[in-house]
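One chain of protein is taken out of this complex; the other chains stay put.
Moving on to chain A:
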Amino acid sequence: MGLLSDPNRRRALISLLTRLNAPICVVCYMAGVAWFMGLAFEPFTLRTYMSENAMGSTMVEERFPAGERALGTGREFSAHKKKAGGMPVDWLVKTMQSRGLEVFTQRFSRRLPFPDEDKERYMVKGTNVYGILRAPRAPRTEALVLSAPCSPGDDNNQAVGVLLGLAQYFRNQVFWAKDIIFLVNEHDLIGMQAWLEGYHHTNTTGMDWSPLQGRGGSIQAALSLELSSDVVTSLDLVLEGLNGQLPNLDLANLFYAFCQKIGVLCTTQGKLQRNDWDSVSGYSHAVQTMMLMVMKQASGRPWGDHGLFLRYHIEAATIKGINSFRQYKTDATTIGRLLEGMYRKLNNLLERLHQSYFFYLMPSLSHFVSIGYYMPAFGLLALILLLRALDLWIQLATPPTFNLNPPPSQMSSPGVLSVLTPLVISHLTGVALYTLPIHFQEIAVEHFPVSETEAVVLTAIAVYTAGLALPHNTHRGLFVPPFNGWKVLKLVAVLYLAVLLGCTALINFSLGFILALTLVPVAAFVTPDVPKALSAFIMVILSPACTLLFSVFLFQELQEMPVSFLDGWMLYLSVISQGILDHALYGSLVYPLVALLVYPCWLLFWNILFWK
C-alpha cells in the first residue's frame, strides 16, 4: 500500500512530524541562514561571462580623443548653472545643437506629498533637455540613452561635460544603427520619471509634464553617468533599481569586460575585489559586498537615475566615478573610451538583452549567484512555515485526549468568526498605517511643534505602536473566543505569511529573505502559552519596524561609516520618510507592502500571543 494511504504508516509519519517538528524547524532555519552566507563563498559562485552572441568580445577600437575638451565643457556648464541658478536650459540647447543633435526640452512640475528634508524640496519645477543623434543610415526604430543628472552645487559637472564630448564624437561616426539620446535631467529621479513617462505616454504617478516633441524609437539600453571630479581612481557600477529590479547581467558583464580591457579599476557597491577568497578576511569582504547589494535591493528604491528605466524593460545601469586617494588615476579620455566601447557593443545588439540572468546577486563584479542558487535559502525558511502549518492542521484534525472543549460541530462557526475578527482589525490598522500619516500631517503640525516630514514619520510610528495595544482592547469588546480558536488563527496566519513572503521573494528576493529571517521565527514559536513579557519583547525586536532600524545600522557599518545611536535614529526617520516619498513619487511598493500586508500579518501573531 502507498505511504500516505496506509493508516499505520500515516500515523507513523504524523507522529514523526509532530515529535520532530521543532528540531526540524530549527535545523531548517540554520540551514537557510548558512546557505545564504555560503553564497558569497567564491567556489560556490560562477564567473561572469558574456551571454549575448551579438555583443561578443570587447573587440572594438576606441578612439575618443577629447577628454580635456569635455572637461572644459563641464566647467562652462558649471558656470552657466551657477548663473542660471538651476538648469542652464538655453546654453544646453545651443551647445547640443552646435554638436549636430536634434534638441528638445520638457517641462515638468510636481508637488510632493510632504517636504523632502534630505533634498530640501517640496514644490518641484524643472526642465529636462535632451538631444537625439539620429543614426545616419538606419530607420528610427531603436534607441540608446546616455544620461547625466543636473545636480545642484558642484556635483556632476564633469558628467555633463563628458556627455557633450561624447555627443560630438559620436556625431562624426557612420556606424550607428540606433538613435542615441543624450539626456540631461533636472531634479534627478523626478526629472527622469517625467521624461520616461512622457516618452512612453504613461502617467502612473500623477506628475505634470509637457509632452515630448521628439522621440527616437524603442530604447534598448541606457547608461547614467555620475562624475564629479576631473580624474577618478575607480568606476563604480550601480545596478539596483526600483522595487529591487535589476538589469540584465549582460550589462554588468559588458562593463566589467571593458574595464578589464582598458585597465580601469572597477568596483561594485564601492568595494574593490579581493583575490584571497580562501582567507577569512577575503570571505568576509565578499559577504559584505553581497549584503550591501541585498540591503540596497530590499529597500526598493532606485539607487541611481537608471533605476526608473527598468520598469519599462529597458536594461540600465549607473556608472559613478569615484575619486579616492589612490596613486593610479584615470582621466576623462579613458572614461570616454570606455563609454564609447560599451556603446559600440550595444549598437551591435539585434534584440533586447535577454540571454543572461535577470535575477542574481553579486558578491563581486566578476562573480555572481543566480536565482537557482539563492532561492533554496528562502525555500528552507518557507519550509518552516509549512511544517508549522502541517503541525497545526494535525492538531486541529485529531481530537485532543482531554476534551474540555465544546464538541467539534460547535467549534466551526465561532472558529471562523474568531479568525475573521483579528484579520479584519489587523488589516484596518494596516490601512490606517498606510493612509493616516500623509492625510493628518496638517493636523499634526497644528498641534505639535514639528515639521511636516517629522509629523508624517512620527504619525506612522504612532499608528504602528498603537497597533500593539489592540489585542487587549478587542478582546474586551467582543465575545470570549473558544480555547482552541487561536490554533485556527495561527494556521491562517502562518499560511498567509508563507504566501506573502513567497510572492515577495519571487519579485524582490532580498526583501523577502530579510522579512523571512525575522518573521519566520516569530510565526514559528508564538503561542498563547509562551511567557508573555519575554515573547512580547522578542516579537517587538523582530517586528518589521525594528528590523528596519537594525538594517539602517548594519548598512552604515557595511559602508564603513558607522553612526552613533542618535544619528542612526535620525537616519531611521529619514529612511521612513524617503520610503513613503518613493511610493508617492515613483510607485515603489515597499511601503504599501509593509504597511498593508506585512504589518497586519505580524499583528495577527501579536494577537495570538495575547490570546485569552
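Couple of notes before you dig in:
Everything that follows uses one rule, which is that contacts are C-beta pairs under 8 Å (C-beta built on N, C-alpha and C of every residue); 3 or more make two chains touch, one makes a residue touch a chain; residues count from 1.
What we mean here is this: contacts and distances are computed from a predicted model.
For the chain of the complex excluded from view, the name given in UniProt is "GPI-anchor transamidase" [choices: "GPI alpha-1,4-mannosyltransferase I, catalytic subunit", "Large ribosomal subunit protein bL20m", "Aldehyde dehydrogenase" or "GPI-anchor transamidase"]. Per the touch definition above, the residue from A:Cys25, A:Ala40, A:Val60 or A:Leu212 contacting the chain not shown is A:Val60. Of A:Cys25, A:Ala135, A:Leu212 or A:Leu254, it is A:Ala135 that touches the chain left out of the display.
Between the chain not shown and the residues A:Ser51, A:Ser218, A:Asn323 or A:Asn348, the one that touches is A:Asn348. Touching the chain that is not shown, out of A:Gln173, A:Thr205, A:Gln355 or A:Gln559: A:Gln173 (per the contact rule at the top). Mapped onto chain A, the footprint of the missing chain covers residues 53-54, 56, 59-61, 135-138, 173-177, 344-345, 347-348, 350.
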